[in-house]
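The complex appears here without one of its protein chains, the remainder shown in place.
Should a chain be cited, it is by its letter among A, B and C, assigned in written order, with residues numbered from 1 in that chain.
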Amino acid sequence: MMVEKSALVIGAGIAGIQASLDLANRGIKTYLVEKSPSIGGRMAQLDKTFPTMDCSICILAPKMIECFRHPNIDLLTYSEVREVHGSAGDFTVKVVKKPRYVQADKCVGCGICADHCPVEVPNEFDSGMGIRKAVYLPFPQAVPRVYTVDRDHCLDCGLCQSVCTAKAVDLEQQPVELELHVGGIVVATGFDVYEPFRITSYGYGKYKNVMTAMQLERLLSASGPTGGRIMRPSDGRIPRSIAFLQCVGSRDQRFGYPYCSSICCKYAVKDAVLMKEHRPDSEVYIFYIDLRVFGKGFQEFANRAKKEFGVKFIRSSPGEIREDPETRDLTLWYEDTLTRTVTSLKVDLVVLCTALMPRSDSVELAKILGIDTDKFGFLVPSDSVGQPVDTQVPGIVGCGYCLGPRTGDIPDSVMQAGAAAARVSEIIMARSV
Amino acid sequence: MPALGVELVDMDGTSCCGPFAIQSLDYTGWLALAARNLCIAEKMGLDIMALCNDCYESLMMVNQTLRTDKETRDKVNEILSVVNKKFKGTVNVKHTMDVLCDDVGLDKIRNKVAKPLNGLRVATQVGCHLVRPKLLHTEIGKGFEVLDDLVQALGAEPVQYDDKEICCGGPLRDIDDHLSRNLSNRKLAALKRANVDCVVTACPFCYIQFDVGQLEIKTLLKEEYDIPVLHFVELLSFAMGIKLEGPQLREHRVSIDSIVRKLA
Amino acid sequence: MHVVANTPRGEGVLSCIQCGRCAGSCPVGRLTVKYNPRRLVEMVNLGFKWEALFELSWLCLSCFTCIDRCPQGADVGEVVFALRSIGARDGNIPKGALTMARNLVETGHIVIPTASMSKQRASFGLPPRESVPEVAKIARKSGFSKILGLK
Partner (left out) sequence: MCHCGINIGGVVNVPEVVEYAKTLPNVVWTEGNLYTCSEAGLSSIRDSIKKHGLNRVIVASCTPRTHEPLFRATCEEAGLNKYLFEMANIREQCSWVHSHEPEEATAKAKGIVRMAVARARWLEPQDEPEVDVSDSAMVIGGGVSGLTAAVTLANQGFKVHLVEKEPQLGGITRRLGKIYPTLQDSSEIIDPLIKTTTSNENIQVYTSATLKDVSGYVGNFKVTLKKGTEDMKLDVGTIVLASGALNYEPPKGSFQYGVLGGVVTQLQLEEMLARGEVAEPERVLMIQCVGSRTGEVWTYELSDMSQSFAARLLSKILGVKKEEGWPYCSKICCMNAIKNAIRIKELWPKAHVDILFSDLRTYKEYEDFYRKARALEVKFIRYIREIPPEITEAPNKKLNVTAYDTLAGVETEFLCDLVVLSTPLCPSKEDVMLARMLKVPLGPDGFFMEAHPKLRPVDCQSDGIFIAGTACGPKDIPESIISAKAAAARASILMANRKLRTEALTADVNTDLCIGCGLCEELCPYGAHKIQNGKSTTIAALCRGCGVCAADCPRHAITMRHYSDRQILAQVEAMMA
């Protein structure tokens, strides 16, 4: 049978990017479909990464650009997969390129349009901590460097159109439907972050100085809304005491998800150390149930965090958080379960390390692909031990967090991406030789 | 209640519904006792309105349990057979607050307000068993705001205070009076800080704990608060211009004259 | 076999991961070191001497805050009921509770109706509270009376 020597990768986070590069370098034509305006995914949102403390975007950006420049990679950003037919070796895929209302070939990414745009919208990329315009580039290193008009918030004032020197803005732009023929499909759609509104005793959404870890990452990030300065949302003061709460919505049978998200303890230790580096005189607490710093070098790092940086680890899941209506300071009521003392602690900032959960549209996409999802909406491998990246449909594989908490952290995702690429190559090569 | 279009029928021959002290001693015994009361209502063909959080919690739990768990239901019915009763699960158990919010409705209450309680600073004590029992963790459960909404509907100002969602301490009466008092003391101190005109409860037991409790605390802990304690129904009747006479007012250990004056 | 886990309302104990959210929420725990819901469960699972546990279990307010917050559905607030009932079987019942229970079985009311109460009820146009002999029957049948040391 005729085998397409090409592959489709859905989702352009670190997993999708790595899978695409491994496939493309292997000589396989790869279509990388990303639903948002830029590739980069979650890793682009993070500040620094353990253990090298490289700034996350700094080590990701070269790979993003490699994808962009790679002769074997066809980058389809701001696009979505609509239909999939066929079988391993010969899939037919319908992809819709959503209109950016900016012509990619003309836009030089100067940003004049955004300067003039009158509309301000909370920036998804900053998890709502910062603002963007209705015509925007999600972040400075965005790839491709093409602006996008967000028509849901656009006033159709036409200012962007009139100021654009490159004549790139086209508010009449229509969606474009593409048909692709590929031999294999890699799903790498990643995860969403759980918003703990249901855990009312923590006051998320009610208390200004209670935030999620992803929001903190944006505050820490050099290209974030505060330029890397940690400020309390309530008064912009630099917090002197910060508490990290583990297992908010994960390991939770009632309000969130029963599984362990596998990464929170690790990044909390990393963030705690960053806080200490930013401000050695600050008090940093990590409230944990079981400190799950497994994986290469993490235990040693946690020991250093305690010994050298003086991060305080408290084995407890606090019962409630209360806000002082005047100062907006927060009081945690908790029991130190190792000394069995019930007490309270006053801090400036509380960071909730919330569960990672499936993308809101994961089930929908699974339907399109004809693959199964588990009760949460993550992909399920056909054989979780023997074939950890295969789905039930031959020729469709998964990698990254869309496989659920099976994935730990970035290295896991990168390895799964390699594995996924290998599986697709196996199919394509085995049949083409 | 009649003024609000709710007809109340006294249940004849009911026993105590089995507060937690009873529940603690014998599971099936408790189920059977409470079920007996439910059977009486089933016979009358009427839903039950419980004024007391404990009665509500007990009856509601039993009703839900027996409706869903056949095995237990049969066991209980077997016991009930000695008094020729049989649980069918045909009636609902409602708390007075449920009736006021869901059946009567805040709008109707607003309309019925004759003397708006403007300027009255009210702290509310909903009472744990109206909001927290396990079986209320579905959406049917009410939140702590329920009483605030009602108070607001009467024109008064609901005041937030520390430890609002914490128990009044009542359940520990006769078991560890010392602890029981300390808990109330804590809450009363918080109420004082919030300087409220009165505290309104949805539960007669919280009511007693605060009202009688203040006397005990005064004598034993040498702390004096003088915070008038009202059951919501009392506040409601004030607002609806229904004159409380005789026995009701005499019930208050802490004088509520200050309120009466303020509202006059 | 795990006694508590197999007593009605005690099923939760095995779900507990000792996170301490209950202890951080418990109003009693904030007043006295004696009572700590998390530790209570740990001791139950360690197979601790019952006597100690019954006494502790009666310090619970049944305000159900722990149940409201527990992420695992371990429901200490329910477990204490199981503990108490196990204790009750061997006659470990606090005086207060015992009196109430006996009143209930004998009269149908935990607080025996007094003249003044009847008078008050009358003022609302309600009949006085009669005692309810059926309760005793039910209590006898269910074995409740036996637990209370009544015929």
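Operating definition for what follows: a residue touches a chain if its C-beta (ideal position, glycine included) is under 8 Å from a C-beta of that chain, and two chains touch if they have at least 3 such contacts.
Treat the numbers as computed from the prediction; the structure is a model and nothing was measured.
Among A:N123, A:T148 or A:S223, the one in contact with the hidden chain is A:S223.
Residue A:S384 is the one among A:T327, A:T343 or A:S384 that touches the chain missing from this view. Although one chain is not displayed, its contacts with chain A can still be listed: residues 14, 18, 22, 25-27, 49, 51-52, 54-55, 58-59, 61-63, 65-66, 68-69, 109, 140-145, 221-223, 227-228, 251, 258-260, 262, 290-300, 303, 306-307, 313, 337-340, 384-389, 404-406, 408, 410-412, 414-419, 421-423, 425-426, 429-430, 433.
Contact between chain C and the unshown chain involves residues 1-2, 5, 14-18, 38-39, 42-43, 45-46, 48.
Heads up, the rule we're going with is that only the chains that are shown with their structure count from here on.
Chain A and chain B have Cα centroids lying 48 Å from one another.
In terms of their C-alpha centroids, the spacing between chain B and chain C amounts to 19 Å. Chain contacts: chain B has residues 137 touching two or more partner chains. Counting only residues that touch two or more partner chains, chain A has 254. Considering their complex, residues 10, 12-16, 18-30, 32-33, 36, 79-80, 82-83, 128-129, 132-134, 137, 163, 165-167, 169, 171-176, 179, 182-183, 186, 246-247 of chain B touch chain C.
If you check the complex, the residues on chain A that touch chain C are 201, 247, 251-256, 289, 315-320, 332-337, 340-342. Residues of chain C touching chain A in their complex: 15, 17-26, 29-30, 33, 36, 38-39, 65, 68-73.
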